[in-house]
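Every protein chain of the complex appears in place save one, which is left out.
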Amino acid sequence: MKRIVLPLLLALLSVGIGGVVPSAAPFSAEDAPWDDGTAVVLAWNLDPLRTSLSLQKADSLGIFQEISNEFALTGGYKDSGLEADAEYRYRLVAYNKDRSDSVSFTAHATTRQQWFSMQKLSLLILLAMICGAILYYIFHARRGKNLFIRRISGLDSMEEAIGRATEKGKPILFVPGISDLGDIQTIAALNILNHLALKSAEYGTELLVPCRFSMVLSAARETVKEAYLQAGRPDAYREEKIFYVTDDQFGFVAGVDGIMLREQPAANFFLGAFWAESLILTETGFGTGAIQTAGTGQPHQIPFFVVSCDYTLIGEELYAASAYLSRDPQQLGSLKGHDFGKLLVIILVLTGIVMEMAGQGWFKQFIAGGN
Amino acid sequence: MAELMKVLGIWLGAYFTLSIFSFLYKDNPFYKLAEQIFVGLSAGYWLIYTIYNILVPNLFNLLFTDFAHNWLLLIPMLLGIMMLLRIIPSAQWLSRYPIALMVGTTAAIYMLLSFKSDFLAQIAATMVNPFKFSSPVDVVGTILLIVGVLCGVYFFYFSKKQEGVFAIPSKIGIWFLMVSFGASFGYTVMARISLLIGRLDFLLRDWLHIIK
Amino acid sequence: MKKNLPLIVAFASGLLILIAGFIPHKPFGMLEETLTNWFMIISSFAILLGQISLIQANVTRVAHRSPNWQYYLAGLISFAGMVVFGLLWGMEKTPGILGHGEGISQNLGSKPFDYIFDYIYMPLSATMFSLLAFYIASAAYRAFIIRNFESNLLMITAVIVMLGRTSFATWITSWIPDSWGILQLPRLTDFIMQYPNTAAQRAILISAALGVVGSSLRIILGIERSYLGGGK
Partner (left out) sequence: MKADRTLIERRIVFLVLALAVALPLIFPLGLRTKGTPLTKKAYDLVDQTPTGSVVILSFDYDPSTVTELQPMAQAILEHAWKKGHKVIATAMWPQGSQMADMAFENVQAKLGQKEYGRDYINLGYKVGGMVVIQGMGRNFKTVFPKDTSGLNYEDIPLLKTVKSLRDIKYVVSLSAGDPGLKDWVLTAHDKYGVSVAGGTTAVSAPGFLPYVNDQKQLYGLMGGLKAAAEYELLMEYEGPASLNMNPQSVAHVLILVLIAIGNIKAWRKRKAALKSGEVANG
């Protein structure tokens, strides 16, 4: 194993990030390594008397045409956009300050297509490891193995909210985001709704669910109905409490605001995808004095939720909460796979820092790879 | 004539701007009308633009002028038409093929690119020796950066009960998240105000000529 | 079959992209180029579909005289206007069926399509989102309340950043000596953005990338098929 990996690593390091290798020879041309055969890497190393240069490539008639004149004593140039499997000839002419004296070098290279992008080795290895872990856990979960997921603290509000609503005899409001059913955030929200509906059926608390899209509406009705059935209270299920407001973004917000002011719910849940309207909703909810719980994967909206709500599920916590409550093998398995990836991140970063401190730059370069 | 139409245009712009602003007082017919006109114009714009700038140059033109070289484009055209059949309920299943092709392609491209840029490159960028900097501010900052990334990632780790010692990094992680949300908050406020400035500038300058 | 064949299409196209990502050799690069070109063409049909369904929904509303149907009718009329003007005289430098319509452009100052874009579409689009400035102000007054240590941290950072990004910032803390320059508002803001903010955003980015890998993998392998519609 070591015998294979080491030369690979060395080869990789020699590629470098820009693909330019300083060389001892005055002028060299080499096929760019590990590519689709469309580039040649040129490098030169001139004596210190030189002050300007002209880099030239032979055209189809064999006449040299200038491709660059940017000066550096030790420099490089990557000539890209070439044909694969063809020979290219280059000439470097270097001048003195007064241009009275010049030297010229020629070099040639043949472009070759490779079968693997060696600079993407780290990408392939790590990607394979993480994909493997995700699949492993999904199949594990499907076979009914119990996978541990910690409880999400944002969910603690559920009990409190239902308790308070029951005590006051007021309803609970649940908004499953303003995205359509295609958004996984909406799906996650519906999974949480299922749990909340189960509890509200047990305690006999009224549950209001305004929806923005008809698809979400029918899914939400299905979810709540199922939960009531499961709780043994199908009689308490009222279809009209789960209703369509309007497709229009701000119209929807105005509608939900109206409901909050009229019904004065004791607890509000805003879970799912929210955009700019997040603020208007939670502001009104705060005004009515409800306990507010929010959660979204939209990073720009989280700050507003944190400052205006009592509990917030941050980003991935929303999906984790949904997996925790639904025990769906696909969600659970993926989540565990991602967790494996996170552990890997922590280990890799710590190793990398130690390596950097020890002056072993190759590790970082290997992980970063090249393009 | 053109001058007059320009003035009319600015008055139109002012009318629609004020119609939208009227929503701040309450929902009303002016707002509703302006909103639906916006939706209609927007749909019209997308439709015309897509036809003129993509379908004509990238598809129809190539097929009509040089069919021999471009006949393969008949396949995406066919798939595109299958996509349009979604509006006919009985033919809806045909749209699954183009959707599958698009979803499969996007999934793979996103997987490779975000794994490289948002995973590998970010990990590599965190592998920094904090003591290589000369300024103490940078040293402290880099240590904060490393601690923040590790604890932040740990906060989203769900496979372990976060109790006792295991709760500490998670707690630190949330602090970093909160600082970053605070920054986001500040920047969002900034952005929203900027948009308002633009509109008031239009009303005061172009319409009312109060600002010269 | 109706359900499995699309899954194979998704798998094949995904696999091709993955292979082309690692193998530079012929023919994968070319295949990828073809596939991305097809993608673009199919996507533009998807855009057409989106607009057509929107219009279809509005037509239904008007036909059924559902509440507020008059507004939807206005929406349809403006849609039709935009499309007709665009088709007849084109937009900007693109000619339409009747050419560039020089006569009309002369009178109007620009093509009808561009005239509507400049004087109606632009103000509408720009004003819609400027409403949010007002909502932020009102929420700042009523709902942004300090609750616990975490939200304190958030608020303090927000205050520093908001002040640090004004033109007053330099002036407010100019009395702080340069040896403590890091405490001057603009520099403090830069520090927060460069280190703690970057750290947290990076953690979010890394977690999100893992999420993308997971969902993409499930889609390519056909484990996740909800995008095809019709239940789980």
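The first chain written gets the first letter, and so on, giving A, B and C; residue counts start at 1 in each chain.
Rule of thumb we're sticking to: contacts are C-beta pairs under 8 Å (C-beta built on N, C-alpha and C of every residue); 3 or more make two chains touch, one makes a residue touch a chain.
Here the structure is a predicted model, which is why all the values come from computation and not from measurement.
A.B. asks: For the chain that's been dropped from view, list the shown partners it touches.
C.D. replies: A, B, C
A.B. asks: Could you tell me which of B:Ile10, B:Met83 or B:Ile109 touches the chain that is not displayed?
C.D. replies: Of the listed residues, the one touching the omitted chain is B:Ile109.
A.B. asks: Name, in rising order, the residues on chain A that touch the hidden chain in the full complex.
C.D. replies: On the chain A side, contact with the omitted chain comes from 18, 70, 80-81, 261, 287, 299-300, 368, 371.
A.B. asks: Residues on chain B that touch the omitted chain in the whole complex?
C.D. replies: So the residues of chain B touching the missing chain come out as 24-25, 45-46, 49-50, 53-54, 57-58, 61-62, 105-106, 109-110, 113-114, 116-118, 121-122, 124-125, 128, 180, 183-184, 187-191, 193-201, 204, 210-211.
A.B. asks: So that we can see where the missing chain sits, which residues of chain C does it touch?
C.D. replies: Against the left-out chain, chain C lists 29, 32-33, 36-37, 39-40, 43-44, 47, 92-95, 114, 117, 121-122, 125-126, 128-129, 133-134, 136-138, 140-146, 155, 159, 162-163, 165-170, 186, 190, 193-194, 197-198, 201-202, 204-205.
One rule holds in what follows: only the chains that are shown with their structure count from here on.
A.B. asks: Please work out the Cα centroid separation of chain A and chain B, and write it as a whole number of Å.
C.D. replies: Centre separation, chain A to chain B: 14 Å.
A.B. asks: Out of chain A, which residues touch more than one other chain, so two or more?
C.D. replies: 127, 250, 299, 303-304, 306-307, 315-316, 341-342, 345
A.B. asks: Going through chain B residue by residue, note those that touch at least 2 other chains and give them in order.
C.D. replies: Correct list: 23, 35, 111-112, 115, 119, 123, 126, 146, 149, 153, 156, 177-178, 181-182, 185, 188.
A.B. asks: Can you check the complex and tell me which residues of chain C touch chain B?
C.D. replies: Where chain C meets chain B, its residues are 2-3, 5-7, 9-18, 21, 34-56, 58, 68, 71-72, 74-83, 86-87, 90-91, 94, 106-109, 113, 115-134, 136, 140, 150-151, 153-162, 165, 182, 191-210, 212-213, 215-217, 219-220, 227-229.
A.B. asks: Would you mind writing out the residues of chain B in touch with chain C in their complex?
C.D. replies: Its residues touching chain C are 1-3, 5-6, 8-10, 12-14, 16-17, 20-21, 23-24, 29, 32-55, 58-59, 72-73, 75-77, 79-81, 83-84, 86-87, 93, 96-112, 114-115, 117-119, 122-123, 125-126, 137, 141-142, 144-149, 151-153, 155-156, 173-183, 185-190, 192-193, 195-196, 198-199, 202.
A.B. asks: In the complex, go through chain B and note every residue touching chain A.
C.D. replies: Residues in contact with chain A: 23, 27, 35, 111-112, 115-116, 119-121, 123-124, 126-129, 131, 146, 149-150, 153-154, 156-162, 177-178, 181-182, 184-185, 188.
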